[in-house]
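Please find one structure pasted underneath; my questions will follow.
Note that one protein chain is taken out, while the other chains of the complex remain in position.
Right after this comes chain A.
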Amino acid sequence: MASVTNNTENVNTTAWEGFKGETWRHEVNTRDFIQENYTEYRGNDQFLEPIAESTDKLWAKLQELFEVEHEQNGVYDMDSNIPSTVTSHGPGYLNKEEEKIVGLQTDVPLKQAFQPFGGIKMANNALQSNGYEVDEDMNKIFTDWSKTHNQGVFDAYTPEMRRARSNKIITGLPDAYGRGRIIGDYRRIALYGIDYLIEHKQDDLANTGNRTMTDDVIRLREEVTEQLRALNDLKTMAASYGFDISHPAETAQEAIQWLYFGYLGAIKSQNGAAMSFGRVSAFLDIYIQRDLDKGLISEAQAQELIDQLVLKLRMVKFARTPEYNELFSGFPIWATLSLAGMGIDGRSLVTKNDFRLLHTLTNMGPAPEPNMTVLYSSHLPEGFRTFAAKMAKESSSIQFENDDLLRENWGSDDVAIACCVSATVTGKDMQFFGARANLCKAVLYAINGGIDEKTKKQVGPKYRPITGDSIDYDDFIEKYKDMLAWLAELYVNTLNVIHYMHDKYSYEAAQLALMDTDLKRTFATGIAGISHAADSVMAIKYGNVQVIRDEDGLAVDYAPQNEFPTYGNDNKEADDMANWIVEYFITQIKRQHTYRDSAPTTSLLTITSNVVYGKATGNTPDGRRAGKPLAPGANPSYQDGKYLGEKNGLLASLNSTARLNYENAMDGISNTQTINPTGLGKDEDTRIGNLRNVLDGYFDKGAYHINVNVFSNDLLLDAQENPEKYPNLTIRVSGYAVKFRDLTREQQNDVISRTAHDRM
């Protein structure tokens, strides 16, 4: 909502000294500010500086704390009786003398906050499962006297929703934890200061509705009022650290600090999935460049500030339950940081800061967080593409997304990634995140007339099952379509319940205060098991699948009699089958009513939950064995059963993934690949160059995303046996990076069993 009045006279003018452009001065518009002021960098990495002494000390201290945390199964300490809010804790430090950027989630480094608003049961469960006592007063307050998101959801769920959930045809629903995936435009605090933002929000509040108090107007007025409260809370929190953020930042150090305070407010007040950090690189570079030009700081000091910001992002922690950790293992939080990208005017958005941010992986070593995400295009300057490929090769900590697709489809060059692959226009869009439906399992429901092959319960509708010894393709496909239509309806209705209750009981005021009042909302659904679904349908079409039944006549195993084309081998028909399934499903999703008239999207993304989903899924017609992990995200299946696997090498596999249509899966398509270093060439320069070539080609082919791992399986086997040798070994799993030692043995085995591409 555009502001009616101009409040520029309240802005401290020295803060904006030397900045160009007009539009951003008269409205909250950080994108315009960036476009008017950033300096594109087309050089190489030669200017980068090593780690500063202060950062080195902080990092050493933090690593000691990480060791304690690791020994205590991922929990350094936990709060049990201070419900976490923006202002709930006094200031905390890692080492005050050395910290250039300050702020902790609680008063002690790595201590996890008590966050009951999503659900007191989950908060209590997190405490108990980690050996902490539940506080009875808190339990009473949030059970008897005050309601939580989780309680609201379960009050409204239908029996059918509960069945779908417990039988895992729909999994990972954010009904007991925060939905997350909302990125506040934290840059706004640095550029404008809180007071300016408050004035704008007050204008917005004054201009809600038009006299009639509809439900929507009432809700919006309450929400904006909560946002105003959150903005004041942010000021209070910053003041406790001795900073006045009511005014804009005047230096690079302040800009980083102000911006980080915004993010800190978000993670103090929400335990959400994928509380991403956004796209801050070029924005902060403007402040750093101004200070460099004025001689206020050196390049070494600039790197120090960036290192310390990243160090803070490596410290973000949330109290979570064993179930959550099983679903998303390795304690990921997805503080996703989006880098690089192209501008719509043809300049790249690459600045020296994109180098500095990636360089933190050298200065402090590889780490899972922040989730480093390069918005890639073959049009980015070669110096940066080479450096990004080099860092990906050295750290296995970087993911890449197709910036050309993002700009085209989201109409903006200020898109940031939430979670691993989900795009939002910074400050303008929010998404309702909603887990995923197992479309591979839906194949089995179609065959068995809605009976779950694992639990034997009638979960889906009692459609007529397939009864013969073999499966007729035409008969099957009609049943599959029916089942997908049923699943889409149930799934969207379930998510509608969740988002209604989340807005009501766990509203993300601190994040939404830093976004436009008039938001575009997307309704993110997700698909798990796409490769097995596609391969199963191909098996039914061409493989003459014989059905094996149990004593009750339920189909429990399948034997394809002959070969059939599979997804992931550059076979157009098999790849198109995957596309058809996604398109059919999203079409059914789009037919439903979505909460707050949000725009439906879907993703091909499973994070590490592919292991848990696979465990809940029986034998499938493609020959995949029951209980085996599903291939993650949009990955082709791995060698399992007689006919599966990527048989034609890396590039054929990439061609298949590139063929998946992003327009049908606008919440993102995830692909995780491991390449043996020797498979990339003989010497370092060749390997880096070839990896860059692969990235260029893959994205020019229209692919959306890739997680790049460069290591040999031997390394992982050694790390599994000798974890003490590899405390910081970081690898990309589906959608995020993780310390290898933090994965369960089962998940380690899954990663090891995946295809590592090498030359033949």
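FYI, contacts are C-beta pairs under 8 Å (C-beta built on N, C-alpha and C of every residue); 3 or more make two chains touch, one makes a residue touch a chain; residues count from 1.
Everything that follows uses one rule, which is that contacts and distances are computed from a predicted model.
Remark: of the listed names "ABC transporter permease subunit", "Pyruvate formate-lyase-activating enzyme", "Acetolactate synthase small subunit" or "Heme exporter protein C", the one matching the undisplayed chain in UniProt is "Pyruvate formate-lyase-activating enzyme". The residue touching the chain not shown here, chosen from A:N81, A:N661, A:N693 or A:S712, is A:N693. Within the set A:H89, A:R163, A:K479 or A:H757, the residue that contacts the chain not displayed is A:H757.
Mapped onto chain A, contacts with the missing chain fall at residues 570, 648-652, 654-655, 679-682, 686-687, 689-690, 692-694, 696-698, 700-701, 757, 759-760.
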